[in-house]
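Note that this complex is displayed minus one protein chain, with the remaining chains in position.
Let's look at subunit A:
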């Protein structure tokens, strides 16, 4: 079970999971290469968290093949767990302990931990190292969660909606942290419903809707591939704004030029953003 034997850090084929009558995951395939940042993007209830929990070894699946770092997470050994870091969505840490005590203690669980003080610095909690956890803000707690996720120096880090509830500045700092960890060679899988987050961080991403992967690829490539056409917008002489979706924007503009006999009032020509592509792929176009 070395890197050479299995080039993919995560290999998922035909993953299925039902909760009673509800199908949460309906045949997902994923291949995450070693060293990349992979984004799992989708609306709430698309099956992202269920998928990640199955990869963590924390939830049983109903069907499909799953290999994480060469092992089936459902039969994860202690040695396997020491190679996978998990950042939870909503877990609490022992409130009465300090940040430093907690990070130091968790380091003891691992065969080759990182230096606790270095990790506290990495997540930017130096100033709070000796504060009790109950005194931390929400954002600081999430950073502690990340510290506990990386203290074992994992090969693979699984983050489930790590920035939900962050203010914009905290989110930027968090992105820098993810880039730093990725730069150190950690393979990272993160779920998010923030599009700009996936675009900013992920080398590749998969868009999930209703338990299936509806698109997969590099963020720019996705836009290219699924975002054909353009939207031409203008203002009519009576002041109403109009827009038209077209595969031939130049011809549309030429026709408008002819109609207005020169300058077109309020002219815009927009290429679809990744957000447009995402909303279309996840069937939420009406939200626009």
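Throughout what follows, a contact is a pair of C-beta atoms (placed from the backbone, for glycine too) under 8 Å apart; a residue touches a chain by one contact, two chains touch by 3 or more; residues count from 1.
Here is the rule we use: contacts and distances are computed from a predicted model.
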item: Hidden subunit of the complex - UniProt protein name among "Transport permease protein", "2-oxoacid:ferredoxin oxidoreductase subunit beta", "Ring-1,2-phenylacetyl-CoA epoxidase subunit PaaA" or "Succinyl-CoA--3-ketoacid-CoA transferase"; value: "Transport permease protein"
item: Residue among A:168, A:183 or A:239 that touches the chain left out of view; value: A:183
item: Touching residue (missing chain; options A:51, A:82 or A:282); value: A:82
item: Where the missing chain touches subunit A, by residue; value: 2-3, 19, 33-36, 56-60, 78-79, 81-82, 84, 86, 88, 90-94, 96-97, 101, 105-106, 108-112, 132, 148, 152-155, 182-187, 203
